[in-house]
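Note that one protein chain of the assembly has been removed; the remaining protein chains are unaltered in position.
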Amino acid sequence: MSIEMPNRNRPLAASIQDKDVILQANNLKVHFHLDEGRLKSVDGVDLIIRKGKTLGIVGESGCGKSVTSQALLRIVPKPGQVEGEILLKRNGGEETAEVVDLVKLEADGKEIRDVRGGEIAMIFQEPMKAFSPIHTIGDQIMEAILLHRTKDKKEAREIGLETLASVGMSNPKQRLDEYPHQLSGGMRQRAMIAMALASHPKILIADEPTTALDVTVQAQVLTLINELKEKLNTSVVFITHDLGVIAEMSDEVAVMYLGKVVEYTDVDTLFYGPRHPYTKALLNSIPSVTNRNTRLESIEGTVPYPMNLPEGCGFYSRCPKAQSGVCNAADIPLIKVRDNHYVRCLFAEDQNTGGEGQ
Amino acid sequence: MNTAVPTKAVKKRWFRLGRVPQAVETDEAYEVASQWKLMWWKFKKHKIAMAAGVVLVLFYMSALFCEFLSPHLPLDRYTSYKNAPPQTLHFYDKESGFSLRPFVYDMKMKVNEQTFLRTFQPDTSKKYYIHFFVKGPEYRMWGLFKTDIHLFGTKDMRAPLFLAGTDDLGRDLLSRMIYGGRISLSFGVLGIVLTLILGLLLGGLSGYLGGVTDTIVQRSIDLLICIPTIPLWMALSAALPRDWSALEIYFGMVIIFSIIGWTGLARVVRGKILSLREEDFTMAARLAGASDLRIIRKHLLPSFASYTIVTVTLSIPATILGETALSFLGIGLAPPVVSWGVLLQDSQNLETLAHHPWLLWPAALIIVTVLMFNFLGDGLRDAADPYK
């Protein structure tokens, strides 16, 4: 066997010690303890966020991708409990920087609040959720700036104006004094990005930021996020269910299924050499030019509910290659199949068939 | 019962998470559970509402069987025990030691020589044991047949047994409260029945027909709710003929309350119909060729039935309070009819309150009833839409 048996606690080769890594999540778990049992929304996720790169997290609804992003900011709704390690290089990821474990911080403490908005900022699917309807856009952007960058109100306003202009907001001076409901959908999204970027975060988490937008406006916002990433050298965590957007935005991709990362690799490998049956099926189920007039490959059945799950591979019940006694015997580890390519499947090595585009 | 309730709690998880469960082959109960069953499961989780429900059932049962439950008749006067304080039940006595059967002591009246106030002292020399199913004053059960069996009492019919004290005519307050419950509690329910009919009809028409009907109904509602209720009640009750019998007055007041009270319910019904009419499933039924009547019967009515129940539950206490308020002011039901409001008339002045505080007991009953209805309504409201 050529498979390198992974270290169960840290399956990924890269680590926070590497120069270009600014955040590493190890065995991240978010469990909700409910009356009915334990809901494992996120169940052992490992992630690496590199400086200036975009990590795409893709998966279907209920796979835990949003909860993962909430866990990174420690804003998981109650009664969720975060376990594992989230190692963040503070103070800009210099080599001498101090490494903090966000899981160990108090959920409402000063330090985590400092990280939120300061080091890590987030944009949401629904901008109206991020804005308070009773304050102007300007007030809300300035609040972030006053907290993290300057104490001077005049200067904060200047910075706010600059940020709004930098996200391509037309007429920023006027917008600063407008209320969120006065803006159109695309403009609100821009305003939210401006608010997130106002404090110069090192990491920008974008949770389905374009799902509610029209295609033409989505194109604007995606272009904007990419431009800003280049300009500010920000790392981006991009969460979406749309593989098209993933192809467009990401450098590396984590495919999630049922609270676990099932495949983790660079974007080109994901689309041209996927190894996990779920990834393959997902890619083949997208309607596109190549499979026109043919039947789409769909995944039978539905995603199981992440509560009281049996041992073994989460995809077992729907996988065409599943083998009883093998796949459902024990939990499957994330296995390294190549440099920078990890798959949570026992048969990953045997399958070399490509997915989309081959 | 147990078979109907999903044994694996997993099945109910989505109530909290708003998630769709994926099909599990077992636990059919959940999959085939109708709206009412789902509501019941959800309601059962609301412990306070459950308790309130039990209390209310007890209250209404006691109203139903008030003749049997009360030891005395509400109008019987015990002239030697005017304004007697509540007696305490005893189980232990120096002479006879502990006895499982409770007893009360006789009371002796004494007049305070300075204040001329009458006070009662327990007379420990005389004990009256309390028995179940004893013969007492004769009554007609539900006006149907004569009997003299009471749930509890003393063997001696003239012996004092005033667990809640007496009023200034020497009438047993406990019996009067139990009888008063019948009037007050039934008033709430009867009032709401008429309100319900008016509200459903007018609100439903307003919502379903729209246009001019809607405008007329809505403007009448606006008009009705901007008149202050208490003066309106007063004016209307004052308009009831003085020579009406107690029963006529009672129904007259029910009508008055319904005429004023339907507005809230009509608004709820109209709003619900308007939103349901826009629901996709109503449109689907229309496209399937369903007639208006079928849509109302199969889709609209079952959908807002639960909301109607909630609104009704929450407005019963208002009616009860209204009746109490009017009777308290002396323009609603009047003695010799016994209702909680009428009973409270006795405690209108400060002097009574200072010397005979037990006359306030009916107020406690009213408070408890209203609270229980509100708790129940709360629980029902949470359960009303099990599909959220």
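We call the chains A and B, going by the order they appear; numbering starts again at 1 in every chain.
The rule is simple: a contact is a pair of C-beta atoms (placed from the backbone, for glycine too) under 8 Å apart; a residue touches a chain by one contact, two chains touch by 3 or more.
Simple rule for what comes next: contacts and distances are computed from a predicted model.
Missing from the rendering is one chain, named in UniProt as "Peptide ABC transporter ATP-binding protein" (options: "Putative spermidine/putrescine transport system permease protein", "NADH-quinone oxidoreductase chain I", "Peptide ABC transporter ATP-binding protein" or "Cytochrome c oxidase subunit 4"). By the touch rule given at the top, the unshown chain touches A, B in the complete complex. Residue A:E248 is the one among A:E119, A:E143, A:D207 or A:E248 that touches the chain missing from this view. Of the options A:Q81, A:T136, A:T150 or A:Q220, the residue whose C-beta touches the omitted chain is A:Q220. Between the chain not shown and the residues B:V193, B:A284, B:L353 or B:I367, the one that touches is B:A284. One chain of the complex is left out; on subunit B, the residues touching it are 14, 20-23, 30-35, 38, 279-281, 283-291, 294, 298-299, 302-303, 386-387.
Interface residues of subunit A facing the missing partner chain: 60-61, 184-187, 214-220, 222-223, 241-248, 250, 267-268, 270-272, 281-283, 285-289, 291-292, 295-300, 302-303, 356-357.
Definition applied: only the chains that are shown with their structure count from here on.
Distance from the subunit A centre to the subunit B centre is 55 Å, each centre being the mean of its Cα atoms.
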